[in-house]
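The complex appears here without one of its protein chains, the remainder shown in place.
Showing subunit A:
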Amino acid sequence: MNVCVPCDSTAVSIGADEVADALTRNDPAITVKRTGSRGLYWLEPMVEVERDGQRIGYGPVTAGDIPGLLDALRSGDTGHPLCVGDVEALLESQGQRRLTLRRTGVVAPGEWADYVANGGTEGLRKALDMEPQSIVDAVKESGLRGRGGAGFPTGIKWQTVHDAEATPKYIVCNADEGDSGTFADRMLMEGDPLALLEGMTIAGLAVGAEQGYIYLRSEYPDAHRMLERALESARTNGMLGDSVLGSGRAFDIEVRIGAGAYICGEETSLLESLEGKRGMIRFKPPLPAIQGFLSRPTVVNNVITLGTVPTILAEGAEVHSSLGMNKSRGTLTIQLCGNVARPGLYEIPFGVTLGHVINDLGGGCASGRPPRAVQVGGPLGAYMPVERFDTPMAYEEFGEAGGMIGHGGVVVFDDTVDMAAQARFALEFCSIESCGKCTPCRIGSVRGQEVIDRITDDDDREANIALLRELCETMIEGSLCAHGGMAPYPVLSALNHFPDDFEPRTTAAV
C-alpha cells in the first residue's frame, strides 16, 4: 500500500514525521511517500492513499490515530471520521485552480521520474524549440505579473534584459520570503523545487543568461535541503549544466543563503547581499535589468513568478491570461493565516473578495470570535476593517481600497486585537529592519513608536496624533525604498479604521 505523508516543514512542525513513523511501525508493508503539502494546513498532518486513480485524504492525523486508521487506509473507507474524500475534488470545491502549485503535495520533491511523469520539463522542452523573443512574448501574453509584491509585468522585465547588450546576464530568484504571513515560496521550494529550477532555466533561455542564483533566506533550512536535492537531480538528468536537455545551451544554478536581514528581500539590497556586501538599498535607476548582479543585466523574480513560467510555456499563455480579473491575470497564491479556522494556501484566480477568503474559505476566526482586522500583503500592508471585506483580491482593485495584495499573505485578527499595539509594532519592525540609508525610515520609525506611546498614555493626545500623521507623511515622501515608504500604511490604516484603540488606556497595559 502506498501512503503519502508530507515532508513540508509546517506539516513536520506539527507532527508529520511522527505520523510517517507510526505508519511504517504499524504495518511494515506500507510504503510511505513523502510529498510536499497541499496547503490544507488545518488538516495537517494529512495522510493520502491512492484508490482508483484518486487520492483519498485523512486529516488531521496524529501518530496515535494510526492503528485505528489502518483499516480505512487499506480499504479506502470514506466513512472514517477523519476522511476528507478525494483531495483534488476538495481543492476544486474551494475554487482552487492550481497552475503554480500543481505538483506541490502530489510528487516527491526533487524526484526526477515523478516530476517528469507529472508534466515536469514540458515547458522547458517547448522553450528549447522557441526563439528567445518568442519565449518573452509568451510570458507577456500570459499577463504574468511579479508575485513578490510589486506586481511588475514579468514579460516587460525579461524584454529589458533580453535587449540589454552587456554580458554575462543573470537570473536571480528572490527566495527571501520575508513578509510575515507568507509561505507560498517555501511550499513550492519544499514541495516542487524542480519547477522553480525549470522556470529559472526558461528565463535563462529567454534572456540569454547562463547562470542563475537562488537567494534563499536562512530561516528555511528544509527548503535549502530540498533545493540542493533538486539541483543534484536536475544536473544528473541533464536539465542543468553545459547542455540543457541535450540542446547545447548552458544553464546552471547556485543557492546562496541570506543572513537574517528582512531588507535583503528588496531586489537591490538582495543584489548587494549576493555580492557579499551589506544589504544597503541601491538607488534606481539603473534598474537591475540593466545593471544588476555585478552590474550586469539581471532578471530578479520571485519564486512564485518563476515557478509559474513552466506552466505558461507548457500549456500556452491563454491558460494563464484567461483567468483572473482586469489587469490581474492568472492565479493568486493566497496564504491565509493568523487567527483563522482553516489556515492554508489557496491558489485561486484573482478577483475573489477578501470576505469570501476569510469567511467562506477560512471559516472565520479560530477563536470563534468575530474577525476585526486583516493585514494583507505583509508587514507593510494596510489593515483592512470588516467594512472592506467586499474588496476583490486583485492588484488595482485592492489598491483602490487602500490596501496592497503584495505577496498574497492574509493575516486575520479577531476582536481582541489592540490596533494601537499593531501600529506600534509596524514601526518597531520598520526600525529593526531598516537598512539605515535614509533618516525618515531609520529615525522616524523609532520616534513614531514613542509618539504612539504618548497617544495611548494620554499625553497631549490630539497634538501627538497630528504629529504621528505628519511623521507618516514624511516617511512616505522621504524614503528611498518601500520599506520606509510603506511602513506607514499599517499605521495610518489602524489610526483611520480603529480610532477607538488609540484612546487613553484605562488599564495599566502596554
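What we mean here is this: a contact is a pair of C-beta atoms (placed from the backbone, for glycine too) under 8 Å apart; a residue touches a chain by one contact, two chains touch by 3 or more; residues count from 1.
Just so it is clear, contacts and distances are computed from a predicted model.
**Student:** Suppose you had to identify the omitted chain by its UniProt name; would it be "Right-handed parallel beta-helix repeat-containing protein", "NADH-quinone oxidoreductase subunit E", "Formate dehydrogenase subunit gamma" or "Glycolate oxidase iron-sulfur subunit"?
**Tutor:** Missing chain, UniProt protein name: "NADH-quinone oxidoreductase subunit E".
**Student:** Among A:Met226, A:Leu287, A:Cys337 or A:Ala382, which residue is in touch with the absent chain?
**Tutor:** Hidden-chain contact among the options goes to A:Cys337.
**Student:** In the full complex, which of A:Arg125, A:Arg256 or A:Lys327 touches the chain missing from this view?
**Tutor:** Candidates A:Arg125, A:Arg256 or A:Lys327; residue touching the omitted chain: A:Arg256.
**Student:** Out of A:Glu131, A:Asp163 or A:Glu275, which touches the unshown chain?
**Tutor:** Reading the full complex, the residue touching the unseen chain is A:Glu275.
**Student:** Residue by residue, what part of subunit A touches the chain that was omitted?
**Tutor:** 9-10, 12-14, 39, 41-42, 44, 177-183, 185-186, 218-222, 254, 256-262, 273-279, 293-294, 335-339, 343-345, 366, 375, 379, 409, 411-414, 417, 422, 425, 429, 432-433
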